[in-house]
Structure formats: C-alpha cells, structure tokens
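The complex appears here without one of its protein chains, the remainder shown in place.
As written, the chains take the letters A, B and C, and residue 1 is the first residue of each chain.
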Amino acid sequence: MELIFFFIMAVLSVLSALTVVFAKSPVHSVLSLIVTFFLLSGQYVLLNAQFVAIVNLIVYAGAIMVLFLFVLMLLNLKDETEPQKSNLVRLSVTISAGMLLLTLIGSVRGAIAIPPSPAQSATVGLVENLGKILFSDFVVPFEVASILFIAAMVGAVLIGKRNKETDSEPLTTF
Amino acid sequence: MKAIIILFATAMVVLFTGISGKRTWLLPLSVLGLLAAFASLVVDAQIPVISYGGMVRFDGFGLAYSGLTVVAATLIFVLSGYFYRGLKDTLADHYGLLLFSMTGALCMFSFEHMVMLFLGIEILSIPLYVMAGSRMDDLRSSEAALKYFLMGAFATGILLFGITLVYGATGAFEITQIQQALDVKKVYSMPLFNTGLLLIIVGLSFKVSAAPFHFWSPDVYEGSPTLVTAFMATVVKTAGFGAFYKLFVMGFGPETPYWSMTIAVLAALTMTVGNLSALRQKSMKRMMAYSSISHAGYLMMGLLSGAAGSKGLFLYLVAYVMATIAVFSVFMLVNKDDDIAGGHFSAFSGIGKSNPVAAFILALSMLSLAGIPITAGFFGKFFLFTGAFTNFPWLVGVAVINSAISIYYYFRVIVEMYFNEVADPEKFVIPNTYRLVMLLAALTLIGLAFVPEQVLALVP
Amino acid sequence: MTTLPLLILGLPLVVSVAVFLTKAKLARLLALLGAGLTLVLTVTLWLTFNAGSTVQVLSLPWVPAAGIGFSFALDGPGVLMLLLTNLLIPFILPVACSQNADKESNLLGLILAMQFALNGVFMAWDGFLFYIFWELALIPIYFIAAIWGGENRQRITLKFFIYTFSGSLLMLLSILTVYFFTQGTDGKHSFDWVALMAANVPPHLAPWVLLGFFAAFAVKIPIFPFHTWQPDTYTVAPTVGTMLLAGIMLKMGLFGVYRWMMPIAAEGLPLYRDLFLYLAVIGVLYGAVIAIQQDDLKRLVAYSSLSHVGLIAAGLFVGNEFGVQGALVQMLNHGINVVGMFYVVHWIERRTGTRSLEALGGLAANAPQFAVLFMIILLGSIAVPLTNGFVGEFLLLNGLFQYNGWLATAAGLSIIFGAVYMLRVYQKVMYGNLKAATANVEEAGRLDLMLLSLIAALVLVLGVFPQPLFNLTADAVGKWLALVGG
Partner (left out) sequence: MLNSIQVIPIEYYLVLSSVLFSIGVLGVMIRRNAIVVLMCIELMLNAVNLLLVAFSTYLGDGHGQVFVFFIMVVAAAEATIGLSVLVLIYRNTKGVDIHQLDQLKH
C-alpha cells in the first residue's frame, strides 16, 4: 500500500519537477513547483515526519511561492519572451546533469549499510521531539538564524531604497 | 562566541544610530566594535572547547583565523570612510550588512555542527549579495549581485546535498563525531560518503572560486563596488578556506587519501586557469579576480599537508589579505569615481612619479602577491609549498611554474607605474586613513620576514 | 673576526637607505664614502683572514621549527668574492654619477642595495638564506635596467626577470628536496649548508636535484642555450646595470656552482658532467663567433663575456684542481676586465653618441692616454701573458685539457677568436680616419683617466703577481676537491 503511494507520488513529483524546468511560462513553472511541494509533503507523511510536512506546506507553498508569484505579477513577466540557448549548450548541459544523476545513483549501493530503526522512527517526527531538539541542542543556530533574517531584511530594505544622494558633497574630512 | 555577539551588537547599534541620523558616528562605532571583537579574541583561551550542545567548537585555530578576518575587516572599514563619502541615508545599512557578514565569517571558523557551517556561509553571503548590487543605478553592479546570488545559492544547494549524503553515511553532523564514525564504521569506501565529499568539495570550491567553478568571480569582482570587492577577496576567501580546512583536515581526517587527490588536481587546475586568464586581462579588478583564483589554487595546497597545514595556510592568508587590501586601497584612490572604465591598467601610468608612496606600496604588494623574496608572500608560498612537498611533489612543481608565470601580470602594474612615461600624471590626494592602512599593510608585508615563527605560533 | 664581515654586510644596506632618503650631492658623497669604507673593510678582512679556515660569522635562529637560520660563514673563496664585489662597486658608482640620471639618488641607492644582496649571497651559509639573497639581488638590477635602460626596456627586462626567477624557483625546489633528506642537530630538517651536505638524497632523485640547481645557475651565468636574455639585457641596461650584471652578478651563478651545486648535488654529477661541459664549451665558441660579427660595441662585449664565462663554468664542471683554482681566480679577473671594458664602451658612447663600430674611428689621435689604458684592459681581456686574464685562462685550459684534450682545444680556439675580435675593435675604434661622430672627441677627463688607470693597474699587477689570490683559495680548493671527489 505504502509502496504504491510512494511510487505514484514519486512519478508525479518527477513529472512536475520536469514541468518546472521546461514550462514555457514562468507562471506555469511556479504552479508546478507548488504541486511538487505538495507531493513532497506527502512523502514526508509517509516518512512519519508530519510536522516537517506541514511546515513545508506553510513555508514553501504558502510563503515563498506566493512571493514568487507576486514578483512575477509585479514585473509582469507572464509572457514568454525568453530566448533559447543553442542546441549544443542544451545538449552538453543535459549530458552533464545526466552524469551527475548517474553519479548520485551510483552512490546508492553503499546505503544498504543503514538499518531502519522503527522503534525510534515513530517518535522522531513528532512536534514534541523536534521542539526539544530545536530548543536544546540547536539553540545557538536558532539564535544565529535571527542574524540571518535581520541581515536579509536590512538587505531587502537597502535594495528597496532608491539611492538619491550619490552625487552630494563629501561629508567627511578623513 | 563573545566576538560574534559583540559584532552582532555593534551591527544593531550602528543600524539604530543610522536611524537617528548621526552619520559621523557610524564609522567610529563600527571600528570600535571590530576592535572590541578583536580584543575578545585575543583574551580568549586557545584550549579547544566544544559547547552549546555540540554546535560550536572554539580553539586556537578558530581564534587565529577569526582574528585575521577581523583585522582585515577593520582595515576595510577604515578605508570605507572616504569610499562612502557620497552616502548619506544608507550608510548605516551598508555598515550593518558588512558587520552581519562578519558574524557569518566567525561562525565558519568555529562551527562543529554542519548547521553552523551552513548558517555561517549564508550569513556571510546574503549581505554580500546585496552589497555587490549596492550601486543601485549601475546595471553592472546589479548584474554582479544577480550572478553572485545565483551562483552562491546554487553552490549552497550542492553543498547541502553533500552534507546530507555524509550524514546518511555517518549518521552525524558534528565533525568530531563524523571522524569517530570514520574510525569505527570504516565508511571511507562507501560510495555514499565519497559522493558526499565530492559534492561538498564542489560546493566549497564555488565559494572560494576554485576552477572549474570560478567563472562567476571575475564578473562579480568587477561589477561590485571596489570596497565590497576588497571584502570578498579577503574576508570571504579567508572564511572559505577556514571552513575548507576545518571540514576536511579536522573532520574528514588528515590520513584519508580519498579526497586529497581530488583537491590536489583541483588546486593544480585552479592556479593554472587563474594565472593564464589573468595574463590576458586589461582591467585591474578582473586581473585581481583571476589572481585571487590562482591564489585559491595555492591555498588549496594548505589542505594537503595534514594538521600542520593550518600554519602555512594562515601565513599565506596573512600575506595575501594584507597585499590585497593594499592593492585595493591604492586602486580606490586611483579610480576615484569607482567606474569600470577607470579600472584599466593605464590608470596607473606614471603614478610612480606623481604619488611615489602609493606607488611603492602597490609595487610592494605586487611583489608579495608574486611571491618574490623577501616579502610576506614569499614566506607564505614557501611554507605552503614545503608542506605539500612530501606528498604531492608534482603539485609543488606546477605551483612553482605558476608562480613564475604570475610575475608577468603582476609586473605589468609595476611597469605601468614606473616605466611608462606620462607627460603629466594626475596627482591624487591620499586621505590619512588610507595612509594608515597602507602603512600597516606595508609593514606587515616586509615585517613578516622577520617574525614568521611568531606568526606561525599563533595557530596551534 | 666575525664583526668585520657583519660590518661589510650591513654597511651597504645602511648607506643605501640613507642614500634613498637624501638628494643629489649629499647622496653622491654618502654613496661613495660608504662604498669606499666597505672596500677598506673588505681589504682589511682579506689581509687578516686565515685562508685555510671556514669562519662562522653569525648563526641565529630565524624559523627554528623549519630549520632556517640567519647563518653566515666565510672561507677563502668567499672572501675573494667579497673582494670582487666591494672592489668593483666603487668603480661603478662614479659611472652612475656621470650618467646625469633622473633621480640619481635612487639609482645610487639601488646599486648599494644590490651590493648588500651580493655580499649576502657570498656569505650565506643556509640554503634558505642563500635563496633569499639570491632573489634579493635580482630586484634592484631589474629596477635599474627597467627605469634607466634604453629602448624596449620594459619587454626585455621583464623577460630577464621571468627567466632568472623561473630558474631560481627550480633551484628552490632542489634545495627543498635535499632539505627533506637532512637531519639537523635536533632531529629536524635543516637548511644549514653542513646539513644539506650530509643529506642522503636517494640516487633516483640526485640527478633532478642537480638539474634544478643547474637551471638557476645556467640562466644566471649564462650557459648556452640559456643565454638568450643576456645580450639584449646587457645592451638595453644602462652601463652601470651592465657592469653589475657582467662584473658581479653572473659570478653569483658561478659561485653558486662552486658552493652549492657541485658539493650538494655531487651524486648526480657523473651523469651530467659531460653534458654541462659540452654546453659550456659550445657557449665559449658561440659567444666568440657571434662577437666577431657584432657592430654594436656593447653587444660585442656582452658576447665576449658570454664566451669568457663559459670557460670559467667549464673549469668548475671539470672539477679538478687546475680547473677550480683557475675558475675562482678568473672570476675576480673577469670582473675587473669586463667592468673595464664596459667603462671604455660607456666613455666612447658618452663622447661620441654612438656604439656602432662603423661610425667610430681615429680616437687614438685625439685621446692618446685613453688609448693606452684601453689597450691594457683589452690585452687583459684577451688574456695575453703578464695580464690578469692570462693566469686564470691558462689554469682553466690546463684543467680542461686534463679532462678532455679535444674540449680544451676547442675552448683554446676562443682565445684566438678573442684576439681577433678585440683587436678588430681596437683597430676600428682607435685607428683609421676620424668619422663625423669622432671628430670632436678630446682626451678623457681626469676622473675617467684615474679610474681607468686603476683598472689597468689591477690588470697588470694581478697579471704579474697573482700569488695572493692563490693563497686565498688554495686550501679551500683542496677541501672542496675532497668533498666533490673531483
């Protein structure tokens, strides 16, 4: 049963990921990316990671992708005006991505060494457990992530400001 | 940790001071904060401590490298007073972002858990994506920001996949535990682990702009405001190599031959590609970009000489950082308006006559970057090459040939300054702050020859 | 005993800095005084030196962890090289003053900096220190040639720099290789000369070590076919630069062969000795043949120098008593002769505005005293008996003959060639009809005559009475032969 779910969602997510890459219109790309995220959340549920699944939906599908759509609409980029790369470039890029895929899949062979540990797995993905880890072991990264957010906010504000004063008088006597 | 907190607090104070409109306070405040951070690094104990739930590890290595980046950042801040003379409202934002970036760099020297490395890289990079595009009206600056951002984010993705594979193979994110897992479980031969290592190498190579993942850096270096370029060439490079060293030599073990050959090949490729491309450049900033690529190649040799490599790496970074700051400080004076057209080599013509002091400092930095005795750059190269000599003699050979090639383009600047007759070269004013930075850089470049032992002793 | 060499090493550096900081007259005075004092100190050292000994001048730790030290020592040949350097610099400085160079104090300062580096090269007893001084000597001469040089100087001097620097880097690799097989006093590796000597380099590496050293020295000396930088650089450099290069700097290469390459890399020598010798002798003939065809005086002297130096190098490579003894003595003598020759060329160019043999002629009539002095220096350069050149060349050919008669014969031809082109120069320049360029030339000035006669006096005195030089080198050569297993 789970295996069937897995395969259906896996095939669909690969298809929608391919749509992201090959869709003519950026809006279609965004929409299929959202579909991919939903399918991945399904995988998380299969993996007993219900909390991650919900957060994934809220953060990615809910926030980030809306931001993308918003920018697309703001810049009015719905129309397909993108010039294509030459066939040679496309071919070589596809080949190199394929090689990457082969390498990655080649590395699967060694993964058998990991035995599943169902006893712990049942509780790993619960909010209680994750919250404990986040606020005990991960408290420093949690705080440090706030620096990241402030930096990103200040950066976005800086870019948002129009720089009007570049040609004013020198102010310092250094 | 104290230094990270001090820097973050300084950044916040600077941002609030900026809101209240006290423009002239910003620079002294920032420099004060940096000096306080440096002082806190100096008084910290060098004994390795893993703390905060196994997230961070403070040791002599991290202190020394943090100290170097803080010094470099301080010098760049001192230069910024004149460089940002035209900025009014956004100055506080600029300073705040640079200070945030510094906290990221310090995280990269003190991480124990991969999440700290990852956050450190992002905190270092995200402000810089913005700073690269901080000349708002200039398309080339925006383009630099976009390229830097896309390449940075792409590299992050690759790095994360690598970290994940290593996690899958070893079951741990902490570098000490990874090393234990390597000892106990013998996962060296696992394809999963090795693919992970490969992806981490690729991701970090993007960050330190090692070939063949270097192609973004010349455009980004050229398009960014020169002060930001100086920051990228010094602080970011140092941070990248600090992380590289911690991860590979301390984490994945000094004795493993699995990755060292990969890095050796990358190093040879990087220095060769960087040097050969630098030969053809006409723009100073592009030349410095390719030169920094080739230096990344030399620096990678520091990863191949085992635990002792951190000493040579550090000495080389000191020399490289100081010389680079000196070069950019002169460049910022020559190219006052910071436009790309003014960045051609010919802008330096004749300054040997009009501004002998600046010309001397620039010449000294070029000699040091080229690794000519008795400058600091030579000592850096010497210790790096000596370290890698036992295991990779062929790589040292390649590096030596590259050092000889690099003379050609470094000396082109010297030739422009001294030997090109210009009827009436323009004499530019040197602000006192620039004099101070140049003097400090020059003293380091010459003085290092007399105290290499003491500098090496800073790193355990 | 140890303070005197340190003074000789340090004084030029101090004076150099002082000269950089002062201007015009004062700079000249300082420079000349400094060089003169250094010469006096060097002669004092020579007179008091016990030629049989090797004196450790200084030994301070520098980077103890890596086995690097400030280590200086002197033996007889070392003193000889100091003598060469500090004897010639006082002749070179007046030439610099006579050039009316732009920013003259900088030129003088660079020459003195060069003197410091050269003295360091000849005294260094630590492989790392030797390399540092070796490269340090390159920087002043690069700037001298590139700032005060002639046409095309940027390209040519850069070529010169990259050539020599690349060679030196290979030498550094060799030194490093040997270093990794050393055992210092406390079990660590060491760059000390004694430690490097005692290192057990595996047989398969020994030839590479030798070749690395050879690359650096062959470029510097220069040995055919590594000489391509030399004629251009000699021509384009200002006369002071050429004098420094030909008179002293290429002796760095020869001295390097003597002090570092042959003793330390002796294991690889049997394999390559013949190759080196043939290259050196080819250089001897090549230089002489090309010199015959030259019209430019400076270029001609440059090629003749190539020829002479090849012979000295051959003497060292042969490595028997006659060869090495002759090479050491000839290093000093060649320095004196070549500086004299370039002085003459410089004087002619200054007075007539040309270096072309075709444009010159009849100078002897107007400048008879100059003509005599020129003749003496020229004879020394041809190596006529009773001049200084003869002593060395005789020993060198003798040494070469012991090793291989044919090589000696071939090299001996160069003396005949030397006579041909040198006498042709003399005939073209001094006799014949006055040309447009030479019509108004008068007798050389007092200072020029004085300096030239000093050089001429050295040519004659050392030709008749070379014994003091042999006293200085004989014991050291004996020890050297024991080391290299000549």
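The rule is short, and it goes like this: a residue touches a chain if its C-beta (ideal position, glycine included) is under 8 Å from a C-beta of that chain, and two chains touch if they have at least 3 such contacts.
Please read all numbers here as calculations on a predicted model, not as lab measurements.
J.: List the shown chains that the missing chain touches in the full complex.
T.: Its contacts among the visible chains are A, B.
J.: Of the residues B:L29, B:V56, B:L75 or B:A145, which one touches the chain left out of the display?
T.: Missing-chain contact among the listed residues: B:A145.
J.: One chain isn't shown here. Among B:F8, B:F109, B:F161 or B:Y188, which residue touches it?
T.: B:F161
J.: For subunit A, which residues lie in contact with the unshown chain of the complex?
T.: The list for subunit A reads 2-3, 6, 10, 13-14, 17-18, 20-21, 26, 29-30, 33, 36-37, 40, 43-49, 51-52, 55-56, 59-60, 63-64, 67-68, 71-72, 74-75, 77, 81-85, 89-90, 93-94, 96-98, 100-101, 104-105, 107-108, 111-112, 114, 116-122, 124-125, 129-130, 133-134, 137-138, 141, 145, 148-149, 151-153, 155-156, 159-160.
J.: Please give every residue of subunit B in contact with the chain that is not shown.
T.: Missing-chain contacts on subunit B: residues 114-115, 118-119, 122, 126, 129-130, 133, 136-140, 142-147, 149-150, 153-154, 156-158, 160-161, 164-165, 167-168, 171, 173, 218-219, 222-223, 340.
Methods note: only the chains that are shown with their structure count from here on.
J.: Hey, how far is the Cα centre of subunit B from the one of subunit C, in Å?
T.: Distance between chain centres, rounded to whole Å: 43 Å.
J.: Between subunit A and subunit B, what distance separates the C-alpha centroids? Give it in angstrom.
T.: 29
J.: Measuring from the mean C-alpha position of subunit A to the mean C-alpha position of subunit C, what distance in angstrom results?
T.: 69
J.: Where on subunit A does subunit B make contact in their complex?
T.: 103-104, 106-111, 113-114, 136-141, 144-145, 147-148, 150-152, 154-159, 161-163, 165-168, 170-172, 174
J.: What residues of subunit C sit close enough to touch subunit B in their complex?
T.: The contact residues of subunit C facing subunit B are 61-66, 128, 131-132, 135-136, 139, 143, 146-147, 153-154, 158, 161-162, 165-166, 169-170, 172-173, 176-177, 179-180.
J.: Provide the residue numbers of subunit B that touch subunit A in the complex, in ascending order.
T.: Against subunit A, the touching part of subunit B is residues 4, 8, 12, 15, 23-24, 27, 52-56, 81-82, 85-90, 93-94, 96-97, 100-101, 103-104, 107, 113, 115-116, 119-120, 122-123, 126-127, 129-130, 133-137, 165, 168-169, 171, 185, 187, 189-196, 198, 431-433.
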